[in-house]
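Only one protein chain is missing; all other protein chains are in place.
Presenting chain A:
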Amino acid sequence: MSRVGTIARRTFLIGSATIAGGVAFGAYMVNRPIPNPLLDDLAEGEAAITPYVKIDANGITLITPRAEMGQGAVALQANLIAEELDIDPASATLTPGMPGLAYYNAATLEEGAAPGYDDSTSTQITRYMFGKVAKLIGLQITGGSSTTPDSFTKLRTAGAVARETLKEAAAQRTGVDRSQLATKDGHVILPNGEEIAYTALAAESALIAPVEDVTLRDPSTWRLLGKPNMKRLDMVAKSTGTEIYGIDCKVDGMVFASVCANPAIGGDIISFDATTAKTMPGVQEIVPVTGGVGVIASNTWYAIQAANAVECVWGPGSYPENSEKMWNVLETAIDNEDYFNDRQRDEGDVAVALETDDIIEAEYRVPYLAHAPMEPMNAIVLVTDTKCEIWSGVQAPIWTRDKAVALTGLAPENVHVYVQQMGGSFGHRAEIKHVEQAVEIAMAVKGTPVKLTWSREEDMTHEFPRPPAIARARGKVSNGQVDTFDLSVSQAAVIPSWLERNSGIAMPGPDPSIAHGSWDQPFTIPNYRVTAYRAPDMVPVSTWRSVGASGNGFMHDTFMDELIHAAGADPLVERVRLCFDGTSRKVMEEVGKISGWDGPSLGENRGRGIAFCMSFGVPVAQVVEVTNTPNGIKIDKAFIVADVGTVLDPKNAEAQLFGGMIYGLGHAINSELTYENYAAQQDNYHANEGLRLFQTPEFEVKILENGHHIRGLGEPGVPPAAPALGNAIFAATGQRIREMPFHKHINFV
């Protein structure tokens, strides 16, 4: 149980600790209270207790600022508040609220600060500082598997403050001391059994100071969190076609639009000819946008057809023109001190250890990847002389607002972003380009709302993709054990590219994500070194589900498997022996137990592989079983074990893990973006499809709770999937695959 400090009505929970060694100005800036945004436009009789709970005579509204992309964030946030507030979360109205500084996300940067297993004092201070930076830069963002750790205490506290404040209002009305009151199901219960509905106390609670001194309930008393019957709140809507995604929104009087933009990402448009497009059915206006042309029509299909018919002369790209030249850039940078980024792991003496002639070497490659969520990018924008309104599914609403402010010249308070449900994201909707285009089009037809929808082809060829990477590995074994492990990774920086494009903030220093998922693994090897080389920027890149670990998990664990094989050791036993983190060891041992692990062989033409990766603080071990059929590899079964500290929504957590693994398997087998003449060559799902149902194995999932921190599961299921599959294929066939997508090297059925 945690005792929570000051939470004033007009302030927000930011903790009372001071920053060790922080400068006074910074400390003041980061600790300055942020006003509760709900207080700005309260109606008569409405109460806003904390930025997350709003009550009036008609009902209770919970503000769930982390956006729903499919990962179950909204239900989790609602249940966290409801657990302490004593309401049925299904009875409340849920809204993402308006973008506000109060909703900054500390956890997403905190987790970037240090490896998940590291709980030293200096690491805790670093995490704290990173969390404060998130507040300074207005980082209201959904991502980094951070909703759970960021919300866990914050939202339960909000629920508890609201509950105690409502009790205080009841106490003042009835004269019964607050300590004598209880709560249940949206009511305050008096000692005589009489019940007062929260809604009936709204007006009075608005007039009193919130009760700041609250104690959070012990997990043993939870009635919602962690219970097997805890359900998501969106299942009925999503099973009846009644969930409204951004692409389904309607605004009175809206017109429909699409765009064609330079396939060289970020390139200019030199000229265009819309003569044919203008004469096509339903077309109303042709509107130039930055780097492209927009078409307004009476139906999205008309707009897409006409956008495809605009003849454009494009400017060149600002990056190498094809994939071959891009790989050359990565090859130039690797092991080249001119491109040194960081070396966060350097134990023993790798240089000396490798001065022998029995070195094992390997090179790995992972390609550009599209996020390709099912719902293409879209936004509705209305611009008038005095305001701009935006309806869109975006992960970073404050940055979205700021882009519209820059384009329209309107004041920030006159630009409103209404965050919508997202038909998937995987990082795609942490980008804002489509909203900027919609604002530009809407500025040309002021007073008319414009719904911009990208065609699938526009969407896939205008990805800000996951960057490709090359790793070179050198290692040595001795006495049946892994002795030396030296990995170099060459990749363009992803976080600075994404951050500067979307927020305008230039990120100084090295990009820690280049070696995420490799340098930060919980292993002790006598000589162990991981070096990141930062290749020059090429295609502008973005965060893709599990970010750096998506490629590094594959390259690091596959080389581990190669060394263990060379040592003649068991893949599970040797990984466990090398691991210094007890939580991670238990994860590996458990996946061995549930998969009946007794070595990589499963008989003739069959084999299994194990892989491990810790990302976002979550250790995950996966085992894949395959059969080498006459027509190709068949994935028979998959086992997943992870540790999240505390499981809040067991059913959804399981879905995030197998969903993440399916995402990882699909891309490992089937997917890449390649470039020719600056343009992505894969423009729809036929060329870039991920996994389909017939390739999906059976799953067994187990989640452990040994870790000391609560963690999120949106991403950590992805990284071990590719190496587990590759290691299994090696066990079944003797063929080692070191490049994604695997289908370039072996057939699958």
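Just so we're on the same page, contacts are C-beta pairs under 8 Å (C-beta built on N, C-alpha and C of every residue); 3 or more make two chains touch, one makes a residue touch a chain; residues count from 1.
The rule is simple: contacts and distances are computed from a predicted model.
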{"item": "Missing subunit (named according to UniProt) among the choices \"(2Fe-2S)-binding protein\", \"Zinc-finger\", \"ATP phosphoribosyltransferase regulatory subunit\" or \"Sarcosine oxidase subunit alpha\"", "value": "\"(2Fe-2S)-binding protein\""}
{"item": "Residue of A:192, A:220 or A:242 touching the missing chain in the full complex", "value": "A:242"}
{"item": "Residue of A:272, A:301 or A:327 in touch with the missing chain, whole complex considered", "value": "A:301"}
{"item": "Contacting the left-out chain in the complete assembly, out of A:256, A:319, A:364 or A:519", "value": "A:256"}
{"item": "Contact with the hidden chain (one of A:426, A:485, A:528 or A:544)", "value": "A:426"}
{"item": "Touch residues of chain A, complete complex, unshown partner", "value": "68-72, 231-232, 234-245, 247-248, 250, 256, 281-282, 298-302, 304, 372-376, 422-426, 453, 455-457, 651-652, 655-656, 658-663, 666, 684-686, 689-694, 696, 698-699"}
